[in-house]
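Every protein chain of the complex appears in place save one, which is left out.
On to subunit A.
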Amino acid sequence: MPKFFSDTIIFNYNWDQVAQGFWKRYPNPNSKHVLTEDTVHREVKSGKLFTKRLLSKTNSIPKWAERFVTTKQVNIVEESIVDPKRKLLVTYTRNLGYAKVMSITEKVVYIESEEHPGKTVAIRSAWIDSQVRGFSRAICAFGYERFKKNCMKMVGGFNHVLSTLYPHHNILPSTHSTITAAAKLKDAAKNASELAKSKAAPIYASLHPNQS
């Protein structure tokens, strides 16, 4: 069964900035796996910009999957349509080759946020599929987890590029970074309470020597 993933992220930049940043999002500190990037097709049709780019990336795979994939590099095609009138950027990305072993297809729609003027919403959908008999379930599960993990890195990388391009932009914490910050705080609180507990135990023990 193919796996489906979706999420929505808010960028603290207006749509024009995100659309311009989209073409400059590599390299970034989180994109060391992206090796090359080329535009292979581009045209303007009825006021919209149609582009195809070819990306090559390193392919990190678990040991058990090495029997299916022998190359360390994977080629990816990224189609996109920019509609400046509707302020709509849609991207559609798929891997070339090894598509039977594992295919990852990702569609992202970038639109102006209605709720938060001046911000951009990215709605991501992804399909992870495999046609390797007997292994497809394991491969899909692996692909899904890896994709989910990489999503946060992709967003972080894109935000890094945007903050470099627009350094004087008034940055408010985004929904996403708020969640991350909240999770970090929670972790910190948990660690602190565990530390306190571990410190408290010997103190307690020293105060109650007969009970230990």
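One rule holds for everything that comes next: contacts are C-beta pairs under 8 Å (C-beta built on N, C-alpha and C of every residue); 3 or more make two chains touch, one makes a residue touch a chain; residues count from 1.
The rule is short, and it goes like this: contacts and distances are computed from a predicted model.
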{"item": "The complex's invisible chain, by UniProt name, from \"TP53-regulated inhibitor of apoptosis 1\", \"ER membrane protein complex subunit 6\", \"Probable metalloprotease ARX1\" or \"GPI transamidase component GPI16\"", "value": "\"TP53-regulated inhibitor of apoptosis 1\""}
{"item": "Interface with the undisplayed chain - residues on subunit A", "value": "4, 6, 16, 19-20, 23-24, 26-27, 34-44, 47, 49, 52, 54, 56, 75, 77, 79-82, 84-85, 90-92, 94, 96, 105, 107, 125, 127"}
